[in-house]
Each structure stands twice: as structure tokens, then as C-alpha cells.
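These notes are about the structure you will find just below.
Here we show just some of the chains, and they stay where they sit in the whole.
For clarity, chains are labelled A and B in written order, and residue numbers in each chain start from 1.
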Amino acid sequence: MDGNLILSNILNPPILFFFLGMTAVLVKSDLEIPPPIPKLLSLYLLFAIGFKGGVELIKSGITQEVILTLIAAMLMASFVPIYTFFLLRLKLNNYDAAAIAATYGSISAVTFITASTFLTELGIAFDGYMVAALALMESPAIIVGLILVNLFTEDDKREFVWSEVLQEAFLNSSVFLLVGSLVIGVLTGEHGWQVLEPFTQGLFYGILTFFLLDMGLVAARRIKDLQKTGVFLISFAILIPILNAAIGLLIAKFIDMPRGDALLFAVLSASASYIAVPAAMRLTVPEANPSLYVSTALAVTFPFNIIVGIPLYLYGINLLWR
Amino acid sequence: MHAVKKIEIIASALELPKILEGLNQSGVRGHAVIHNVTGQSLQEGREDFDMTMLDNSVYIIAFCMPEQIKPVVEHIRPLLNKFGGTCYLSDVTEIRSINCVASL
């Protein structure tokens, strides 16, 4: 059963192109997707997913389920960095521990998007407001991470400009575009949806596929860094997502989300940020070693989630939700 | 013709705003920034461009008067030590023109 799910997941073009990208690096092909094309693709994906989410959010309205889901999202995004921080301190210094904790507390939009297309494939419904959850879960981990650094490192000359930090956390381009598109989706509703549909819907799957080709290239280039990260972090990068997904599923079950939403929530909990958070950490906790937090998130957790994780978590749902 | 100083800074794209602020504070008003620079630093490195901006560097060039060097060093060195990046100085001759550094 689980095997089938994984297979039907792997045999989708996006995942296969992700493999193709990884292969290109491994066989030393000169295939590359030059900048700023990946930027364009990710802007498109945030634009499309945000807009779609807004349009659906306005249909469903702000029900109690919505509120509950969003609260759960916030809690999860604040809880994960805290508990992982203490776990990581066993092996790492406070700076690295805090940076990695923040990375795993936050989310990966592409993992979310891949999961949503997986659900669409299987004909399992999910709610548009999950995109709001996606948006809400990106920032808290950054704040929590910095608070942890402040508490656990006596470091006088560290004076964050908190305004800058909040800026980084809530106004970085991905959060901003996602939330903005969501709001516009809410404002324009069904009508706006129809006029944009060929662009936001028609191209979506293809552009995701193309983007995952690049993700494969990027992830594979990071693999060599893993030698430096060591076994502890690599296993962390696989086990913690599973654990976070499990916690996420229990919460989802508790506030009984429908299956589709539950999967997306699990995926959000399991995923790690490899852009927004690392960029914030690089500037606010320069003492931490970027190759630790970027490479684990990008070269281990991301591939794991989109290949094995998503179907695995769905399998869990199929057990729990019957 | 006029003798001026050239400042070259290579650093992570993320530091750019801080560095430019440092230059402005040092009274160096003019600069040019070259983006999407890939490279390899002394420790480890990567040649590919990267979606995760972390590895993309910027190459900053600023021409200024010799007396401005001291403040620049004072403002920039702490940034380099905190965030990484390297900074180099050299002597160049400026061709007089309306916008030239020495024309102030």
C-alpha cells in the first residue's frame, strides 16, 4: 500500500525531473538553469498558489475550522524550533543549533506545492486556506530562533535591530508575495480567477516540473557538503521531519481536519526552509555555519519529503482517518 | 588627471546593503555593484549559481579620495570580520570629468 503510494508519487513528472536534475550533477552534465530563471519560476509558483488559495478562502469563508487550523499552524511553527534546539544542543554549539532549529521550524513552499499536486493527482480535496497556514508558518521560526540565540549565548556586542529582524521575517519576498497574492485572490474572487486561470492554473504543473528540475540540480550540488555535516545531522534531517509530520498529524486528527488538509499540515510541519530562514540566519547569526543548515534542508530533507515523505504521511493518514 | 584610490569589495550578496551603508557613512558617495558573481572563498566554495542567494557574491567597486580610505576601513572591516568578504585598495589615476571624484 505504502509502496504503491510512493511509486505513484515517484512516477509523476515533477519528481522524475527532480531526479533528472540530480542526475545531471552526478554525471557532471553541464545542464544548468541560469539565474534569474529559477527566481522567475518561484515567483510564479508563489503568485499562483497564493492567488488560488485566496480565491478558495473567500469561497469557504473564515469558519471555525480555518481559525483552528491557523492557530495550530502558528503553534507548530513556534514549538518545533524550541524542542529541536535543545535536541541539537546535545551535539552542536548554540549558534548552529538555533539556526538549524529555525530552519526546521519554518517551511518549504515547494514541498507544500508538490504535496498539493500529489493530492490533486489522487483526487483528494484540500482547502484553500491551507495556503494561509503556509504563509503563517514561515516567519515564527525566525523569531524563535533569534530569541533562543539571545537567551543561550552571552554575547554583548550582538545587538539585533529587531525591526530589521521582523522585516526579514514578515516582509521577505516570498512571504510578501504569497500573502499579497492571497489577499488579491480574496479581493477578486471567482471573477479574477477566471481571467487568470490559463496562466495560474494551466501552466502550474508544467512550471512546477521545470522548477523541480532546478531543485534537483541545486540539491545535488549540496550533497558534497554533507560529508562535513556528519551522521548526526543527516539522520536528524530525516527523522525529525517524520517526527514533526507525526505530531502534525495528531494535531490535525485532534482538530479533525479533512484528510487533504491534514496531509498538507503534516508536510508543512515536516518541511524545512532553505531560502528565507537561511538568508535571515546568515545575517543575524553569522556565527552559525551555513553549510550545516542549508545543506541538510536542501540535500536531505527536501528530497526525502517530496519522494518518500509525502506518500508516507498520506499512508499514516489513511491509517488514522479510517 | 588626478590620483585617487580604488576600493574593491567582494562579499555575499546578502551583505550588500550593510556594506553600501558603510561606504556612505564613510563619505564615499559613488559606487558600482556587479551582481551574480560566483566564486570560491578560501575555505570552501561553489562555482554554480544558486537559488539560495547564500552563495552568490557581489563585487563592489568604489573610487574615492585618498583621505576617505581611513574611515572606509574603519566602517568596512567589522562587517568583513562578522559576515565574511574581502576588501582591497589600490591607486588609480582619474580622468577629470564633471562627475569625477576629484571634482568636488
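The rule is simple: contacts are C-beta pairs under 8 Å (C-beta built on N, C-alpha and C of every residue); 3 or more make two chains touch, one makes a residue touch a chain.
This one's a predicted model, so the numbers in the text were calculated from it and none came from an experiment.
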Q) Quick one: what's the chain stoichiometry for the entire complex? A) A x3, B x3
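Heads up, the rule we're going with is that only the chains that are shown with their structure count from here on.
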Q) If you average the Cα atoms of subunit A and of subunit B to get two centres, how far apart are those centres in Å? A) 35
Q.
Under the definition above, what is the set of subunit B residues touching subunit A in their complex?
A. 12, 14-15, 36, 44, 46, 48-54, 56, 82-84
(Q) Could you list, by residue number, the parts of subunit A that touch subunit B in their complex? (A) 32, 34-35, 38-39, 42, 214-215, 217-218, 221, 225, 274-275, 278-279, 282-283, 286, 290-291, 294, 298
